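What you see is the complex with one protein chain gone and the rest in place.
The block that comes next holds subunit A.
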Amino acid sequence: GAMRSRAEVDATLQTAKLNPAELLPAVHCLSFGPQASTGECYLLQLEPGLCAELEAGRSLVIRGEKDEQAVLCSKDKTYDMKIADTSNMLLFIPGCKTPEQLNADQASCDIIHSQIAGFSNNYWELRRCRPKLKKLRKLLMEDPYEGPDSQKDQTLTFSKYTTEDLLSLIQASEEEILHQLQVINACKIEGHWRILEFDYEMKLLNHVTQLIDSESWSLSKVPLHTCLEELGSLEPREMIEHILLSYGRRYIDDAGEVYFEMHEDKICRAIAQMLLQNAVKFNLSEFQEVWQQSVPEGMTARLDQLQGLALVDRTSRPETILLLKVEDLPEDNQERFNSLFSIRDKWTEVDITPYIQDLCAEKQTVGALLTKYARSSMQNGVKVYNSRRPIS
């Protein structure tokens, strides 16, 4: 229709018995734009920080396969997306000025013809969530790297993933993905992210620890250069450097030489895993003896190094220990608790914490999780937790 004139606006004001003297001179004549009803416009409610990110020119990405619930990712955070309904109608209007803006701009136009770009009675709500990273390990375990001497056909690439591949498949932000790759000791081989096959990883670690022993190096001053020289004929240089990075902290001394401070806890833990995976269960004291003998000279094997890796049973006679890796357990909260309670029906907080710590949302505590997913009782003067529901 034709655009409204000042005369028409004034006539309406008169009919409405509004005093123009009490109003700002500018008026917005609102009409529906040509695309208003097509429903192609969506509202996304922004969590703190996201608005600033968009204004800084950074993008947001929606990720999720058909069978997954969509998440929204910024550069370093992941959010669940949910539709929120409102009983009201929300109209979105470009170029609509607020009273503040009209007052500030003395030359503001008398009539502003504003077109409503769209309307909606719902919007997307965001809630910060844990990045869904279990899939990352699953993908990389499809084809673990077994070393250059492996009989496997290295030219097959269908199970190998580049950074871009992972970004499109994993429901997490880029920073969260890159951080997790570091945590799981993944490395890039010919442009693809690979996880090392455990036996190969232990073989590499063993080369290094044996060299440290034969050279009588301090565990906190392992020289990169000499490692590459001495071990370069046995393994690819990138792999030697990778194992040093995985199990040590890289630094440069005053002379500019690269050294590694070996990580005692990580090394002892890996050796424990190697021992534990050979049987279902071990006699605890026997295991501790063998374990201490297996770790490098100067290192102390301690049970607290095995949190989230092994479970000790102090109620059995003799006391036992078994391999239980938190990364092998379900990612979903309820499924994780079901799984833990099917392994053991009563847990102390100390024992269960390493296996549920990763489930905590931002600002959520282990205690809060236990309150929600478990029931507590006293057993022999100790507080224990069991399932809220009967386990089949």
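One rule holds in what follows: contacts are C-beta pairs under 8 Å (C-beta built on N, C-alpha and C of every residue); 3 or more make two chains touch, one makes a residue touch a chain; residues count from 1.
Please note the rule applied: contacts and distances are computed from a predicted model.
> Looking at UniProt, which of "CTF8 protein", "Actin-related protein 2/3 complex subunit 4", "Vacuolar-sorting protein SNF8" or "Translation initiation factor eIF2B subunit delta" names the chain that isn't shown?
Missing chain, per its UniProt entry: "CTF8 protein".
> Of the residues A:98, A:216 or A:233, I need the one that contacts the missing chain.
In the full complex, the listed residue that touches the missing chain is A:98.
> Can you tell me which of A:40, A:85, A:190 or A:362 touches the chain that was removed from the display?
Candidates A:40, A:85, A:190 or A:362; residue touching the omitted chain: A:40.
> In the complete complex, which positions of subunit A touch the hidden chain?
The list for subunit A reads 1, 4, 9, 12-13, 15-18, 22-24, 26-37, 40-48, 50-51, 54-55, 57, 59-66, 70, 72, 86-100, 102, 114, 116-119, 121, 123, 168.
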